[in-house]
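Report on the structure given below.
Note that one protein chain is taken out, while the other chains of the complex remain in position.
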Amino acid sequence: MTPRPLKAIAKLIGGKLIGKGDILITGICGIKEAKPGDLTFIANSKYLSLLESTKASAVITSTDVRIAPKPVIQTENPSLAFAKLAAMLLGPEGERHPQGVSPKAVMGKGVRLGKGVAVQPFVVIEDDVVIGDRTVIYAHSYVGRRSRIGNDCLIYPNVSIREKVEIGHRVVIHSGSVIGSDGFGFATVKGIHHKIPQVGTVVIEDDVEIGANVTIDRARFEKTVIGKGTKIDNLVQIAHNVVTGSNCILVAQSGISGSTTLGNNVVLAGQSGVVGHISIGDNVMVGAQAGVSKSVPANTPVWGSPAKPLRKAKRLNAALQRLPELTRTVESMRKRLEQREAKR
Amino acid sequence: MTPRPLKAIAKLIGGKLIGKGDILITGICGIKEAKPGDLTFIANSKYLSLLESTKASAVITSTDVRIAPKPVIQTENPSLAFAKLAAMLLGPEGERHPQGVSPKAVMGKGVRLGKGVAVQPFVVIEDDVVIGDRTVIYAHSYVGRRSRIGNDCLIYPNVSIREKVEIGHRVVIHSGSVIGSDGFGFATVKGIHHKIPQVGTVVIEDDVEIGANVTIDRARFEKTVIGKGTKIDNLVQIAHNVVTGSNCILVAQSGISGSTTLGNNVVLAGQSGVVGHISIGDNVMVGAQAGVSKSVPANTPVWGSPAKPLRKAKRLNAALQRLPELTRTVESMRKRLEQREAKR
Partner (left out) sequence: MTPRPLKAIAKLIGGKLIGKGDILITGICGIKEAKPGDLTFIANSKYLSLLESTKASAVITSTDVRIAPKPVIQTENPSLAFAKLAAMLLGPEGERHPQGVSPKAVMGKGVRLGKGVAVQPFVVIEDDVVIGDRTVIYAHSYVGRRSRIGNDCLIYPNVSIREKVEIGHRVVIHSGSVIGSDGFGFATVKGIHHKIPQVGTVVIEDDVEIGANVTIDRARFEKTVIGKGTKIDNLVQIAHNVVTGSNCILVAQSGISGSTTLGNNVVLAGQSGVVGHISIGDNVMVGAQAGVSKSVPANTPVWGSPAKPLRKAKRLNAALQRLPELTRTVESMRKRLEQREAKR
């Protein structure tokens, strides 16, 4: 990046400068890896001690950091400030996506491309697909017939989007993900599984980000829906007819079974799972590796397999840790009781 | 779909019509999303109450539904009847697969294609591959040398099939799946892991369906086998030398370690795992997130991590829920016992 004085950066992100504003910032970096000249940030108060040891020349902090051994810029949300800064400073480099439509891509009939669309070699876009302005589709991705993709989307290499899928604006899909594969539905008669056609679709709303090697199945009828602003990490499974609310966070390797609905701002931690045909309320946080087997009311954190309200789960877990001791206590009491009974 | 009177549909699926057969059916749909004119179905008696509230004009039910607020078609297996109906009515639309062999695909030497095979652009088929009649291979899929694929198979985009893999008839493989990658086998000497060549193969029998982003490793020697009619959901892992029986159901994110064998009609629920070198008997059902660490006899449902027979697992789980209470009971008894002992 172009070197800039710290005070110019403070102004750029609307933060309060404390300390020397004339020092020259030549890079931005994480707090542990930073070197002299770098600006870094502390998002989590658990890292406050690193303020002393970091080699960075300046640090973006929250407003409650009073004394610091080096210049700081105070902001309400250091992560966000840093994210914006990184986008501004590194953007042109980090965002150098391909441009133009390659003659080595294959376009079906009736495909409509918006302005400034980029399509790399070996992309296949089937009949009647509509793609919005400035959307970028990397090599080896596939878009099935009659699917629609909005403006400013980013589809990385080797993504498979099946037919009639609807994708909103500013959606990012990382490599290897599959959107609109058949739901897992069979009617079993005398041990033989007969396929139930999966003729619904998938709707991905605006501002969704989908990690690498994620799978989102199409509905049997109607739609599987990923709500606006929801962020999905790698290797997550979303079964047919699932509907998530807005701004959910689905961490890596979590999975949601068929026809379950999630409210807004639900968090599924890593490797957690949710059974089918239930409802998870707004703001529910599901702990890592938890297995949710029944509906959860809004604002209730849950944990464990099967999942229970967090406080109960923690109480059970604490009691479990003392179980060997409890067993010994009971054994000793049993002996004393028997001795007393024998005495009589 | 073309509108048809309900009685014509009852005849089509061989069901018993109860109520007005003249009403015109204009669509088919899930019970919650149905609108007037739609025909829907109830597979699960837990949804019987929806008979009242659905907006559908008619419903396919099982034979034990006696009274209904609207016309019904009774059948022995409503799911199956509906599946067949959906295939008949929506088929041409849902099944519009590509046709013909694209000149933009790359074919090796000695490739033999059956009648009516479709191969999309950018497919690579290596030397000596044999592909049966009417099989469809979508864009960006890869078939390694000497592999054989049967008739009427459907290989979706971005599938990787390595060399010498054998695939039967009517097999469906969804996008992103990998068949025949090397098994995970190393000989460790003084901390260094030396690769053991994986020179076996994978055999996928007839009527298997494989979900998206599934991985099935080739055997070290001999074969990894997926038995006839087995259905595999998304993101499932099958290690080298695994052999599954017929008509198994492997739900999303489950995994089977090396050299384990499954009987027929085994069900692995979501996120469950099975260790290597064991046998799972016929009709075993493994619960969600269960971890099976030793062989399971036929017809035994198991659950938990480590997995136990279901009744035992439920008993343990119930006892565990009462553990904090038990701990308090023991503590109170201990005090009373001490008081009595002190009194003496």
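When the chains are written out, they are named A and B in that same order, and each has its own residue count from 1.
Assume a residue touches a chain if its C-beta (ideal position, glycine included) is under 8 Å from a C-beta of that chain, and two chains touch if they have at least 3 such contacts.
Since we're looking at a predicted model, the values are computed, not measured.
Touching the hidden chain in the complete assembly: which of B:40, B:160 or B:230 does that?
Checking the options B:40, B:160 or B:230, the one contacting the hidden chain is B:160.
Check the options B:58, B:204, B:235 or B:251 and report the residue that touches the missing chain.
Answer from the full complex: B:235 touches the omitted chain.
Taking the full complex into account, find the residue in A:5, A:37 or A:121 that is in contact with the omitted chain.
A:121
For the chain that's not shown, point to the residue among A:74, A:147 or A:175 touching it.
Touching the chain that is not displayed is residue A:175.
Under the stated touch rule, tell me which residues of chain A contact the chain that is not displayed.
So the residues of chain A touching the unseen chain are 28-30, 33, 43, 77, 79-80, 82-84, 86-87, 90-91, 93-94, 96, 104, 120-122, 138-140, 156-158, 172, 174-176, 209, 211-213, 229, 231, 233-235, 247, 249, 251-253, 264-265, 270-271, 288-289, 305, 317, 320-321, 323-324, 326-327, 330, 333-334, 337, 340-341.
Identify the residues of chain B touching the omitted chain, counting contacts across the whole complex.
Within chain B, the residues that touch the unshown chain are 106, 122, 124, 140, 142, 145, 158, 160, 162, 176-178, 181-182, 184, 186-187, 189, 191-197, 199, 213, 215, 217, 219-222, 235, 237, 239, 241, 253, 255, 257, 271, 273, 275, 289, 291, 293, 305-306, 315-316, 319-320, 322-323, 326, 329-330, 333, 336-337, 340.
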